[in-house]
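Below you'll find the structure I mean.
A single protein chain has been removed from this complex, and every other one stays in its place.
Order of writing sets the labels: A and B. Residues in every chain begin at 1.
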Amino acid sequence: MSAPELLVKGAGKYVDDITLPRTLHMAVARSPYARANVLSVKGGMNAGDLHALVGRFGEGARGDTNPTVLHPVFASDTVNYVGQPVAAVFAADQYAAEDKLDEIHVEYEPLKPITTIGGALSAAPLHAGTRSNVIQQSWIGADFDDPPSPVVLEEAFTIDRIVNNPLEPRGIIADYDGARLTVYISTQAVFSIQRGLCNTLKLESSNVRVVQADTGGAFGVKSALYPEYVMAAHAAVTYGRPVKWIESRSEHLAASQPGRGVQGKMKLFAGTDGRVEALRAEVTTDAGAFGGTAGTFSPFFIAMQLTGPYGIEKARVRAMSVMTNKPPQGPYRGAGRPEAAFFMERMMDALADAVGKGADEVRLVNTTTQPFTSPLGLEIDASRPFFTRAVAELKYREKSQSDKAGLSFFVLVPAVPPGESARIRVQNGTIDVWLGSNQHGQAHTAFVKRLLSEELGVAPDMIALNTGDSDMLKNGVGTWGSRSAIVGGAAVVAAARNVKTQVERRRGAYTAEALLDGSYDAEVFDKHSGQVNSFGANLATIRIDKFGTVTVTECAAHYDVGRALTPGVVEGQIIGGSLQGIGQVLYEGVVHDAEGRLLTKDLFDAGLPIAENIPEFSITIVEQPSSYPHRAKGVGEAPTIGVPPAVVRAIENVSGVRIRHTPISPEELIADA
Amino acid sequence: MYPRSFDYFAPKSLGEALELLSSHPEVKLLAGGQSLITSLKLRALSPKALVDITGIKDLCYVRNEGHVLTIGALTTVAAVENDRAVACSLPILREAAEQIADPLVRNRGTIGGNLCNADPVNDLPAVMLALNASMVAMSRHGTRRIDADSFFVGAGHTALAPEEILTQVEIPVEEAGFGSAYRKVRKRSGGFSIAGVASCLSVAGEGTIARCRIAMTAVGPSVLRAENAERALLGEVPSDSVLDRVAGLAVEASQPSSDLTASKEYRRRVLHKLVKETVGASYEGATVH
Partner (left out) sequence: MRTRFTVNGENVEMDVEPRRLLVSVLREELGLTGTHIGCDTTNCGACTVLVDGTATKSCTMLAVQADGTEILTIEGLAKEGALHPVQKAFVEKHGLQCGFCTPGMVMTSYWLLSQNKDWDEEEIKKQLSGNLCRCTGYRNIIESLKRAKELMREEAIR
């Protein structure tokens, strides 16, 4: 990424800012129907020209598998979500490209769409040749006999889908010189894109270079391979001209991969002291018409984390994802972690009410005093010390009395596996670094400079973190799941130590002068597979006006980040993520009508919070070092996990209305006039 | 994302603009463009031709003429929001202006544009109805005054003929005993209204309401007057029970529908509280001086 000093002058180079000579602009014709047979497609580049798949799913998934469902680049016989690409046109500028869409004629035969999880379970299969609309279903946690607990609580929760909506929509430029395809793209992961394009277009990876343009936010939506990327690449090869595709906001809202969209059914068995003896749960995700990057992965990931920071000894969860006539589901900051915490934290609050204890007391009773591995596979340190301190620091007791504050407690599970790659090259007195992880606002440059200046003993301004480029590393993973400081940082340290060893071998001993004097190149793929989990707690206070409009007045965070490599950046991440958490509760949720048409179709409807919506933020950072050489833990997604349940509980406390879903509308909160 | 092609005319005088309108009846007038250009970009509208009247400089003014405030139709919402005369004599107009969309949209959006769009969720139609304003329309054939009660005909429709341009709004300015307020409820700032209420009233010596006008927006297919509610206020001091009754009558006169923003039941509940709040605030404004 360009440095902030450049971005602030408008000197960034986002993908739409890149101009190549003779570029063709691409526009995409999309289905207006959520479900239809496609009788004919005339005009543009379409399935007749490119029989390629974005992916296939249903294969190799755990549990009850369906035969393979193919996700095509261009729809051919059927369309299965509003916005699904049917054809593409190309012209010398964006205006003319959009005009050319008028030349495409598609004959549709509309069919009745499936628009809800319940609908998916009862309707005939969407896709020909499959047995049902269940992509996969499996159980985790050993079964048990229901304990004879005096308190048994059952609740069902829903979190609506949310469109990621980074300020910069998706975009790509594909350029083919006759031998190699070079792609400039707004992305979180150049290697994911490279792998995807190679698999789909049957290209050798040595012939495909993917370069990350400055990326204007992603939050999970820019790691997947999308049909439009494949079309642009194929068109570049076909026409021998660079092809640029820049998504409109309307397209982003309709046809990217929204996140969330999950239902949770929870059943807690507890003692009268609030100690949870067992948990049964069902997690069902709305995976959309083609699985998506989250469709196959997220139910288990949610299920695995359900016990949260609590020592619950018995738990069994059914994890299931179903297909509906909506765009494929993808990760949205948190990507399953917020859902898991929401379900458990809502139950903790319900439990507090049922047994007549404070929200903090009932949680305390369930914390652990030893490291604990849950029956669902989640590993946590002892949670009691952190929680006790958090409750005190957040002044929960006092604010619970004075302001009816809501409290949440959670564990952040970063996406550590399989690790990350880093390369350090020293020549002519400068140190260049490449990371498999591609920053897009998280300021990786800052922690890379800090870690390397510590490891190598050089001034930070001698170090340059270069843009993501698949030509400069053998492979890499990407930026998501709160992982970059952990595994990206570890890879950078590992590469630094490799370089130091090279210097020692050549010069007898390591010094910074010896390093800068010579030429060295070290690339490592630093493998990691364990869990590096950390705790966090949030407190929120709100007020509600006579129209039911909620204002969040205070949002306080108490997070363990292991080691804050760049404190200002860490705080910025926490504040930004907190507002997204507030957005989930108060403003954001995708709405389709019964015909599957998207009703939340512009940015107003999407509900992004504005400056007037922000509360007073307060942040306490705890630093319990991780076992990694840099001692850091994750942080990026922590606020999206902890903030929603704390805000929802505060709303419950003030309004007296029990809340089981997000987003909440003002009309649910006011009593009849 | 980008408009279709259109023929474009940019007259520099009102005369020129009126000539164009009479010879090209199917054109759309472009003023601030904050609504129109957005519709063009989404290709919801693709007119053959646009007549851009932003070059007609002598339609931007706010003139305090004693008992009447006149506002040129091309005056931006921001200019009205920041105008001293408006702040002093017509606080309701300032109150409404500063809640329209966002500051950047207000910098270009015009009073005329907001009124002529006659969008059922726009703010200014309700304000002009409550103020009993007159709209001045010009064509090649002459000028006429259309009072607010006749101007807003339906959703997106005004009483303007295709060859007419709205040139000015005339608002009577009352002296002592006059109070006005505009309140609205939105899901979030910048978003579409759930309900909006404009009220203007005059208070007689004994503190009872002598005249009043109440207009409601976003709760019907078009802007609405709540005439039964107005009649119930005459001769009364607005106690809480009076306001409750008045609000009930306003809700009966409303015709809200359910959409993405709000259900009709919620709109009714909001409207009830909003009418009470707005009329209450107007009365306070009237009795303060």
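Keep in mind that, in the parts below, a residue touches a chain if its C-beta (ideal position, glycine included) is under 8 Å from a C-beta of that chain, and two chains touch if they have at least 3 such contacts.
Small disclaimer: the values here were computed from a predicted structure and weren't measured.
Colleague: Could you tell me which shown chains are touched by the chain that is not displayed?
Modeller: Result: the unshown chain touches A, B.
Colleague: Have a look at A:G216, A:G468, A:G481 or A:P666 and name the one touching the chain we're not showing.
Modeller: From the options A:G216, A:G468, A:G481 or A:P666, the contact with the absent chain belongs to A:G216.
Colleague: Can you tell me which of A:L167, A:A392, A:A459 or A:A594 touches the chain that was removed from the display?
Modeller: Here the residue in touch with the unshown chain is A:L167.
Colleague: Out of A:P147, A:P460 or A:G572, which touches the unshown chain?
Modeller: Answering carefully, the residue with contact to the hidden chain is A:G572.
Colleague: Given the contact definition stated above, which residue among B:N64, B:N107 or B:N132 touches the chain not shown here?
Modeller: Per the contact definition at the top, the residue touching the missing chain is B:N107.
Colleague: Which parts of subunit A are in contact with the chain that was left out?
Modeller: 1-2, 4-5, 7-14, 16-17, 19, 93-95, 165-169, 214-217, 219, 246, 248-250, 440-443, 568-569, 571-573, 575-580, 602-604, 608, 610-612, 614, 617
Colleague: Suppose we count only contacts with the excluded chain; which residues of subunit B make the list?
Modeller: 1-8, 10, 30, 33-34, 37-38, 40-42, 50, 52, 54, 78, 101-105, 107-108, 189-190
Definition applied: only the chains that are shown with their structure count from here on.
Colleague: In whole angstrom, what separates the CA-based centres of subunit A and subunit B?
Modeller: The answer is 43 Å.
Colleague: So in the complex, which bits of subunit A are touching subunit B?
Modeller: My answer: residues 94-95, 98-99, 248, 250, 546-547, 549, 587, 591, 599-600, 604-605, 607, 609-610, 612-613, 665-667, 670, 672-673.
Colleague: Quick one: in the complex, what on subunit B touches subunit A?
Modeller: Subunit B residues touching subunit A: 1-5, 42-43, 185, 187-192, 194, 260, 262-263, 265-266, 269-270, 272-273.
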